[in-house]
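Notes for the one structure printed next.
Note that one protein chain of the assembly has been removed; the remaining protein chains are unaltered in position.
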Amino acid sequence: MEWFIANWSFIAGLAWTHLSISIPPIILGSVIAIVMARVIPTRFVTPTRTILGAIYAIPSLALFVVLPAVLGTKFIGPTNVIIALTIYAITSMYFSARDAFRQVPVATMTTSRALGMNSRQMFVHVELPLAVPGLIAGLRVVAASTISIASIGAVVGVRNLGYLFIDGFQRKIPEEIISGLVAISVIALALDAGLWLLGRAMTPWRNAKVARA
Amino acid sequence: MKLKRVTAIALSAGLMLGVAGCASTATPSADPIVIGSQAYYSNEIIAEAYAQVLEDAGFSVERQFSLGQRDVYMPAIEAGEIDLFPEYTGNLLQYFVPEATETTAADVYAALSAALPAGLSALAMSPATDQDSYNVTEEFATANKLTSIADLATLKDLKLGGAPELAERPYGPKGLLEKYGVTVTFEATGDTTVDSLVAGQVSLANVYSADPRISQLKLVTLSDPLGLFLASNVVPIASDSVTADARALIDAVSAAMTPADLVALNVRSVEEKLSASVIARDWLVSKGLLK
Partner (left out) sequence: MLDVGALGAWFSDAANWTGRYGLVNLLGEHLWLTFVSIALASLIAVPLGLFIGHTGRGEVFVIGLGSLSRAIPTMGLLFALVLLLGVEFRELSVVLALAVIALPPLIAGAYSGVASIPPSIRDSATAQGMTAWQLVRHVELPLASPSIIGGFRIAFIQVVSTVVLAPLVGLGGLGFGIIQGLALRNFAQVTASSLVIIALTITGELLLGYWQRRAADRLGIPTNLEKP
């Protein structure tokens, strides 16, 4: 606790960079995954799924290390970690997004078509809102795991809250490691709660009490 | 399905493969002096000292600290992404010239200056040293009458603990056998090396000589009469974009830092658990380099 109080502004700074490294991949990865889930034709779904599954299996540490060599990006700076985290976010979110869209009942879609909606209207007004619960559920997983995996970036020199783990382990300061653990967990849980609230706000019809059979 | 899995493996392999010809063409940064440091608290304190004297003199500075190990950040320095970096003469020389045989501080420094790639130079080295060293516990040293690495030659079942890369270093197991006839089995203990030594899981440990725990835990550092380790003084590595004014300021920091100072800085870091910036500042003030 003492260490935490003495270093809180330093921790706050690290938390800020941690967020700046994690938020872009969460947004970017999710948007790309949702678009992919919508536009990839059914016959390519199995290969896509297989490729994403294999990419998901690449250890994050290895991906952080080899990206600058593969992409020609700078060796230092957060770019490599942001790209790697975006790739993971896509692999995770793609599956959730596909499930979410598949759960939209076919009957609802047919009805909207019959009501004279065009494809765009159907997507914006029917399909997307109905997929929101599934998308939010997927987004919550992506958000929490991105915040948590980002800390491994500290091993390859991207300074964020993960720095507290490495530095604390070298200097044998348990408080430093625990401060990092608490800070990351709090951020991840806050984001999780925020997304949950967002989901509720976006689907007011689900909160209405409905008599169930 | 199975065939597609194989395709996927091949694809992710492709993603990972393009790994050899990693030539980045980043241009040297223009304005602020980018200062890097290793992911090592002691190195960070030195880098912080450089940063503070430069800032005090009105230079704008960008800190890129805890950039991992040498093999990770050197490409970034060579690519001009970093302008100034606290280094260690012997270890850095071995990075460029693995078979280097120089052992004295002056020889190592001269060889390093010659070995540095174009665009980089070694500023004046500091008397402060921090080098790899082999250590045993006090009990083990007494029981086996150990003072030098050479004394290990008669011992059997020696377990050497150190970072994973020590397995391949010239002063690692291979060097021990060739120079001293000492046979060890290697245990990659990483950041738990000192603890593993104290816990008896390894009998010999590679510890940086300025590590405060050597004195705290009464470890015995074995002497190295045949020069397995190269002398390793703290030395700032600067790119050509660092001006003469800035170099003079850094030289003053290097000159002021004694070997005892460096150990004392490290002690403050692990005992008082202070941040690098506070420790560096206090030290600079005590040396009159900062008001």
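Going by the order they are written in, the chains are A and B; count residues from 1 in each one.
Methods note: contacts are C-beta pairs under 8 Å (C-beta built on N, C-alpha and C of every residue); 3 or more make two chains touch, one makes a residue touch a chain.
All figures in this text were calculated on a predicted structure; none of them were measured in a lab.
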Among the chains present, which touch the one that was left out? A, B
So one chain is hidden, and I want to know which residue out of A:26, A:65 or A:87 touches that hidden chain in the complete assembly. A:65
For the chain left out of this view, which of A:20, A:110 or A:185 touches it? A:185
Touching the absent chain in the whole complex: find that residue among A:54, A:76 or A:132. A:54
Which parts of chain A are in contact with the chain that was left out? 49, 52-54, 56-62, 65-66, 69-70, 91-92, 95-96, 98-99, 140-141, 144-145, 147-149, 151-152, 155-156, 162, 164-166, 168-169, 172, 174, 177-178, 180-181, 184-185, 188-189, 192
Please identify, in ascending order, the residues of chain B that touch the omitted chain? 2, 5, 8-9, 12-14, 16-22, 68-69, 71-72, 75, 161, 163-165, 167-168, 185-193, 195-196, 199, 201
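Convention: only the chains that are shown with their structure count from here on.
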So how far apart, in whole Å, are chain A and chain B when each is placed at the average of its C-alpha atoms? 36
Looking at the complex, which residues from chain A come into contact with chain B? 3, 6-7, 10, 46-47, 50-51, 53-55, 57-58, 62-63, 66, 68-70, 72-77, 154-157, 159, 163, 166-167, 169-173, 175-176
Which of the residues in chain B come into contact with chain A in the complex? 1, 4-5, 7-9, 11-12, 15-20, 22, 24-26, 36, 39-41, 64-68, 72-73, 75-76, 79, 81-82, 191, 269-270, 273-275
